[in-house]
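Just below is one structure, and these are the notes that go with it.
Every protein chain except one is present and positioned as in the full complex.
Then we have chain A:
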Amino acid sequence: MTTSPLVEPFPETGIQPFTKEPIRYVGEDGLPVQNLPAAYTPERLRELHAVMLRAREFDRKLITLLRQGRTTFYAQSSGMEATQVGLAHSIRPGHDWVWPYYRDHTLALALGVPMFELISQVLGSNSDPSRGRQMPHHFAARKQHFVSISSSIANQVPPATGTAMAQKYLGTDEITVCTFGDGATSEGDWHAGMNMAGAMAAPCLFVCENNQWAISTNLSGQTASENIHIKAKAYGMPGFYVDGNDIVAVMEVGRTAAEWVRAGNGPALVECLTYRVGSHSNADADAEKHYRTREEVQEWLGRDPVVRVEKLLEHLGHPIESEERANMISAVHREVDEQVIRAEATGQPDWRIMFEDVYADLPAHLREEAAMLRAEQEGERK
């Protein structure tokens, strides 16, 4: 095959790299702008809608949890459901490997990470698989190959390349998927990792969840580049530009790019243009006052990815009735409540585990420090 991934459409799906406008299947009004592939039956769309709505309501409930003082930090992904749920369909959970970033809990849910584990991590409870070591939202889930999240931005990009290089060396058919926000693309690590992946033809799918704000710096303040995906060209990989609020587009482009990577052609970059509707975190909850306008938020609320699927289903003659929707929402709220109670019941990790997992074995100096803390803690208890 002589197709050049840098200019021509991919033969299987006709998807074009390096487009001027984001690739879209469904418009903001819910009407298809091109023929939907046959797989998107009303039943299938309803399933996707349910996963997105679940994530949306998970977000909403977790904000409540934060306001109740039961956790200390929350980074919403509301508005980014189509990007993350759509992307999950390019990943084989527990087979492919994921180096995520801290706003990927919708991706985690969509990959089958149990809500109980996510809530346990957010609460830092004893049932947290990461043992209460990290700030909320810095999950790790071994079973789904969802690698531990670092707070340093773009820090996961070179390691993702390394995991992909290992997969190539081991001769597996796995791929690595690495996600990041638009802000990450300003970091040296991003360029180092992308460049290495290109040079090494590593089977890594890079996904920019371009939600347009890195805390208070927007995309135009972040880069003078016309967009993110064109940077792929510099690293010798195809770059795709997708409407990240159109789940069909994310799934189709994600699948095309992932299959291309899986076939041994090297890495690819997908830029999903979406929007972070909420603040960066609870630390900047007054975002609209400081760095963006209410009008901008309103405009993007009109592009809501969950509503878009609802409009599409209505157009197809399979609407989700309001009572059904309300029932779905209350079911998620109940589920979150139950998991919170269950996670809180496990208590908090004991101070004794503080010294574990620093090294494979406990070295002498940590044995000494642990003994000192033990004396202090047990002395206080007497």
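As a convention for this text, a residue touches a chain if its C-beta (ideal position, glycine included) is under 8 Å from a C-beta of that chain, and two chains touch if they have at least 3 such contacts; residues count from 1.
By definition in this document, contacts and distances are computed from a predicted model.
**Q** Can you match the unshown chain of the complex to its UniProt protein name from these: "RNA polymerase sigma-70 factor (ECF subfamily)", "Lactose transport system permease protein LacF", "2-oxoisovalerate dehydrogenase E1 component beta subunit" or "Transketolase family protein"?
**A** Checked against "RNA polymerase sigma-70 factor (ECF subfamily)", "Lactose transport system permease protein LacF", "2-oxoisovalerate dehydrogenase E1 component beta subunit" or "Transketolase family protein": the hidden chain maps to "2-oxoisovalerate dehydrogenase E1 component beta subunit".
**Q** Based on the whole complex, identify which of A:Pro22, A:Gly162, A:Gly181 or A:Pro305 touches the chain you can't see.
**A** A:Gly162
**Q** Can you say which of A:Leu36, A:Met200 or A:Ile230 touches the chain missing from this structure?
**A** Spelled out, the listed residue whose C-beta touches the missing chain is A:Met200.
**Q** From the list A:Ser78, A:Thr106 or A:Ser130, which touches the chain that is not on show?
**A** Among A:Ser78, A:Thr106 or A:Ser130, only A:Ser130 touches the chain that is not shown.
**Q** Under the stated touch rule, tell me which residues of chain A contact the chain that is not displayed.
**A** Counting only chain A, the missing chain is touched by 97, 99, 128-134, 138, 140-142, 147-148, 150-152, 155-167, 169-170, 176, 188-189, 192-193, 195-196, 199-200, 356-360, 363-365.
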